[in-house]
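Mind looking over this structure? Questions follow.
Note that this complex is displayed minus one protein chain, with the remaining chains in position.
Here is chain A:
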Amino acid sequence: MNSVFKEDVLTSDLPDRFPRGWFALGHQRDFPVGETKNIFGFNRKIKVLRTNDGISIDVGDGESWPVLERNQMILVWHDVEKGDPDYLPKKIDECYSDEWSDYGMASFVVKNNCRELIDNMADKGHFGPVHQAPFEGFWNEAKDHTYTQEMTADSPILGRDLFSQATYEGPAYMTTYMSAVHDGMKVESRLAVTHIPLTLTSFQINFGVMVKKVPGMSAEDEAAFIQGYVDANNYAFGQDVAIWENKIYIPDPVVCDGDGPLRKLRKWYGQFLVNRADIPSGLDLKKREF
């Protein structure tokens, strides 16, 4: 037996909490006035009631969490310290524009801790083997509660001449601007990749896709086009899930040149898993290419 490791145990502890931040519960159209919806998240039942006066959240035990309706989504602020929100997700003009479609939504459950999803932001090396989408350029930047990835690629799945800029605002709300060429035509799209943890070992991804309307396109064609994008993203996530549900978490990975700033990203994400007073300094990352 080759014993190169001092510690033979490769199990890593799960986080002791759900992260602090804004979490999207779903698209606003799915929460009609006068209806109460029950959602499972954060290992509890969450009642969402929309009235003419707005939306209220009941998480039991007489607790109520801050709620926000923004960019077509209903978001709640989760914070074990029960503090006020530290930031608000930025408004995205396209979510309020007639030139763009609404979000087409889809969701699925992943059996692992939600931190697995975050690694993708810095994980430059997985795009080729997992998504058959080798990139050309890859940039990362971290600033306060935001983490941004920019990428140029040539993807048989998501489109040729792909440019994407994806930004996390907090641990669970990511929005992406994307442009790609399909059949010789430039297509601009926006993604919202959000998730809520169900328990410490499962989470639900709720993602939305909207496209810039093409002049002259019928509503029917537009719906089919958006669905095509939803399907393409579902397919790409399916490739990730096959990995996520059959892996362990390596807390301190051996990385090589070309791996992207995985350790830096995980430190940035760690700020949402500790009390505010315990957030270390030096989490920002100046934008650079990897």
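The definition used in the following text is that a contact is a pair of C-beta atoms (placed from the backbone, for glycine too) under 8 Å apart; a residue touches a chain by one contact, two chains touch by 3 or more; residues count from 1.
Going forward, contacts and distances are computed from a predicted model.
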Write down which listed name, "Phosphoribosylformylglycinamidine synthase subunit PurQ", "Rieske 2Fe-2S domain-containing protein", "Iron complex transport system ATP-binding protein" or "Hydrogenase small subunit", is the UniProt protein name of the chain that is not shown.
"Rieske 2Fe-2S domain-containing protein"
May I ask which residue of A:51, A:64, A:201 or A:227 touches the chain that does not appear here?
A:201
Who touches the missing chain here, A:15, A:66, A:85 or A:125?
A:125
Absent-chain contact - pick from A:33, A:181 or A:243
A:243
Would you write out the residues of chain A that touch the absent chain, in ascending order?
1-5, 8-11, 14, 40, 109, 111-113, 119, 123-126, 128-130, 198-202, 242-243, 246-250, 253-259, 262
